[in-house]
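Shown here: the complex without one of its protein chains, the others still in place.
After this line comes subunit A, so read on.
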Amino acid sequence: MTLLAFDWALFIEKLVLIAVVIFGSLGIALYSTWAERKVAAFMQDRIGPNRAGPLGLLQPFADGAKLIFKEEIIPNSANKWLFILGPGMAMTAALITSAVIPWSSHLEIAGRIMPLQVADVNIGILYIFGAVSLGVYGIMIGGWASNNKFSLLAALRGASQAISYELAMGIALIALLMLTGTLSLKEIVEQQMAPGHYWNIVYQPLGFLIFIVCIFAECNRTPFDLSEAENELNMGYHQEYSSMKLGFYLFAEYVNMFVASAVMATLYFGGYDVPFLNESLLSPNVAALVGIIALMVKIVIFIFIFMWVRWTIPRFRYDQLMELGWKKLLPLALANMLITAIVILWLQHK
C-alpha cells in the first residue's frame, strides 16, 4: 500500500490546527458582534445589550439561535443555486486567508515540533492578496442572484470598490516586500523579531496608512460600506436574504475583520513578537503561548479601531470613494514605493 507512505501524523496535526483556527476565527467573530454593540453603546452614551447573561455576554448566541430558527425565504424569481452559493462563498473567502497567518512560533509536544501556522508557503503575501480578491464574489453572486435591482446595484458598487482599492493595497505591499525581501509571512515576523530590528511600521508608516484604508474598503466597513448604504439602496446586496443566509453575510464581515486585523498585525506590527522581550530565552512552549497572547492583543486593538472608526466617521459618497481610491491613495502608494526603492538602493551603495 503506497497510500500509507504518507505522513499521517502531519496530516492529523494540520487537521487539528485548521479546526482550531476556523473555530477560533468564528468564535472571535461571534464575540465581535457583541463588542461592536457595546462599543457603539459606549460611544453613544448608552448601555448596550445587557439582558442575556452578565453584561449581555450570551447575546451573540441568542442572535445566532434566532437567525437559525427564522423562516428561510428564497424569492421565486431568484437564481436558486447561486442564491444559496453566495453566502457560502462570502464565508469561504473570509476564512481561507487564515491559512497562511503564523499564529505563534512552534509547540514541542513529545519531541515533535509543531509550527503554529497551517501552511508556511513562500508566497504568503500573494496568497493573502489572492484570497482578498476572491472576497468580492460572495457579494456579486448574492446581489445578482437575488434578482432585485437594489441588490444588483449594491453588488456592482461593492465589486468596483474592491477592485479599485486592491491596486493601492498591492502597491503599498510591494514597498513592504522591497524591505523584507521575502513573501513568507513567517520570515517577515522573524525579521521583525530579530534584535536590532524594529517593527515594519517604523520603516513603512505611510505604507501602513494606505494599507489600513484599503483594508477598510475591502472589508466593506464604514466609512466605505457603500454596498450596504441603507439610505440609497434600501438595504444592500443582502436585501432578499433571510435566516442564517443573511447571518452568514453579516458574519463574514466580522470574520474578514478578524483576519484582516491578524494580517495587519503580522505585516506591520511584529506578529507574535512581544516588544522588549527576548523570546529565545524562554522555553519553546512558553514562548509560543506568550506569542499567541501578544498576537491576540494586537488583533483585538485593531478590531477596536475598526469599530471606533465605524461609529465616528460617516459614510463616503460614491464619487468621493472613487476619488480617494484612484486620485489620492494610488499616487501616494506609487510615491511611497519609489521613495522606498530609492532609499534601499542608496543604503546598499553608500
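Just so we're on the same page, contacts are C-beta pairs under 8 Å (C-beta built on N, C-alpha and C of every residue); 3 or more make two chains touch, one makes a residue touch a chain; residues count from 1.
Criterion: contacts and distances are computed from a predicted model.
The listed options are "NADH-quinone oxidoreductase subunit J", "Cysteine ABC transporter", "Allophanate hydrolase" or "Radical SAM core domain-containing protein", and the UniProt record of the chain not shown names that protein "NADH-quinone oxidoreductase subunit J". Between the chain not shown and the residues A:L152, A:M235 or A:M322, the one that touches is A:L152.
Among A:L126, A:M178, A:L209 or A:V274, only A:L126 touches the chain that is left out of the view. Of the candidate positions A:W144, A:Y203 or A:F224, contact with the unshown chain belongs to A:W144. For the chain missing from the display, the contacting residue among A:L116, A:L183, A:L233 or A:L246 is A:L183, taking the whole complex into account.
The set of subunit A residues touching the chain not shown comprises 2-3, 5-6, 79, 82, 121-123, 126-127, 129-130, 133-134, 136-137, 140-141, 144, 152, 155-156, 159-160, 162-163, 166, 183.
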